[in-house]
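Heads up, one of the protein chains got dropped from this complex, but the rest are sitting where they should.
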Amino acid sequence: MKKLMLTTTLALSLMLLCCAPALAADPVKTLSGDITLAQAQKILAAALKKAEAIKVPMNIAIVDAGGNLKAFYRQEDAFIGSIDISIKKAVTARYFNMSTRTLGSVSQVGQPLYGIEASNDGLILFAGGVLLVDANNVIIGAIGVSGGSVDEDESVAMAGAAAIK
Amino acid sequence: MKKLMLTTTLALSLMLLCCAPALAADPVKTLSGDITLAQAQKILAAALKKAEAIKVPMNIAIVDAGGNLKAFYRQEDAFIGSIDISIKKAVTARYFNMSTRTLGSVSQVGQPLYGIEASNDGLILFAGGVLLVDANNVIIGAIGVSGGSVDEDESVAMAGAAAIK
Amino acid sequence: MKKLMLTTTLALSLMLLCCAPALAADPVKTLSGDITLAQAQKILAAALKKAEAIKVPMNIAIVDAGGNLKAFYRQEDAFIGSIDISIKKAVTARYFNMSTRTLGSVSQVGQPLYGIEASNDGLILFAGGVLLVDANNVIIGAIGVSGGSVDEDESVAMAGAAAIK
Partner (left out) sequence: MKKLMLTTTLALSLMLLCCAPALAADPVKTLSGDITLAQAQKILAAALKKAEAIKVPMNIAIVDAGGNLKAFYRQEDAFIGSIDISIKKAVTARYFNMSTRTLGSVSQVGQPLYGIEASNDGLILFAGGVLLVDANNVIIGAIGVSGGSVDEDESVAMAGAAAIK
């Protein structure tokens, strides 16, 4: 890829030399409006603050609009096993555009979606995964929190989500 | 694979040269009567029409008689998590030659097939997977739909399946 | 989810009744500019046309900007084993924002990225995966084609990608 990068640099230099407006520019790589790292950091900070307030060490994961990991923090003493759960909670919320609490309520024994957790390499169906909706009312990703009771997890996720409203 | 193609081209050239009717022909690669892409497109069109009529964005997957993916569409705003579910619904229906609703009813807690979803890398046991039976009464594959309630999913799957009756 | 849908319908009816502009609207679920099903169908049609012209049956997969499957077609007699390869080619191209041919060239034995295919649950490093760049010069997904020689695969992918330029 180094060679590739050098080629790109060379192409860029040539472009700057000629300033030809007709020259094909590098394509845009990220859809406009997707979550930024700055937004993710703001969400993480708000979630951490809540976790500290309730004194429960947490794993906090953020995915973008495509469901791909954007940022993650694990606090001291937070369960190692909750790394995967927090990420899966965020993915689950975005994959079905609802909180994991809501999805869970229709996936219990005897409910219509019972067994849905066998799909998508494993979903998490208890509270703690919440959508990230920006000030323009666009879903730009999701946050998943794991480390305490499901109510504690969800309260931390909601504190994070509120930071970009 | 290039070499393979060249060999095929060579064999074809020789065939054209000799025109010998006794020459061993390339073996037939697909079972007679298996679903065609044209049929799959017709099914997809009918399913899309129904999804638009009920205003629920859907994932629609079609597998052939061997249970292998033949065609797939995801509408705007359809759940990302339903890509996998729609495909698994189609696979599940064909793997057991019944609708996922029927299989689900005998796989609930306390029922004979309880736990079957752990097999085959994950089955889906709620409605939305339906067999594709052609005009000759032959099962040529299955359709799986996911995006709304399980009843909505199944209604779209049945609209698709009706297109080749 | 049926209950959920009914609740949503109820909420919607109430909204229409009051017409209160301050009422929270449903959040936007898809980032503006991501590939549409209509675009994917146009790309599939162009790719099919090319595959028919060169008489090689193909698997054709399209993923969106987030790398998630959007549409898929398998022609009669196309390799079953190429279902997975075509999807992985599309995913690989989008995951690294370059064609699988380019990524493959820097991942050969002795090259800097040798072994990269062990990541991401398996990448494909030979030609046939191509980026989908729209008329606004935005990457909106990728197309992966598998069924013939890698050059044939890539020519079909490029024919598809050209349909939305």
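The first chain written gets the first letter, and so on, giving A, B and C; residue counts start at 1 in each chain.
Going forward, a contact is a pair of C-beta atoms (placed from the backbone, for glycine too) under 8 Å apart; a residue touches a chain by one contact, two chains touch by 3 or more.
Since we're looking at a predicted model, the values are computed, not measured.
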item: Among shown chains, those touching the left-out chain; value: A, C
item: Contacting the left-out chain in the complete assembly, out of A:A46, A:A71 or A:I164; value: A:A71
item: Touch list for chain C against the chain that is not drawn; value: 66-67, 92, 94-97, 109-110, 112-116, 118-120, 123
item: Interface with the undisplayed chain - residues on chain A; value: 1-2, 4-5, 29-30, 36-37, 40, 64, 66, 68-77, 80, 83, 148-152
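In the analysis below, only the chains that are shown with their structure count from here on.
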item: Copies chain C and chain B - interface residue numbers shared by over half, same or different; value: same
item: Separation of mean Cα positions, chain B and chain A [Å, integer]; value: 32
item: Whole-Å gap between the CA centroids of chain B and chain C; value: 19
item: Multi-partner residues of chain B (at least 2 other chains); value: 80, 149-150
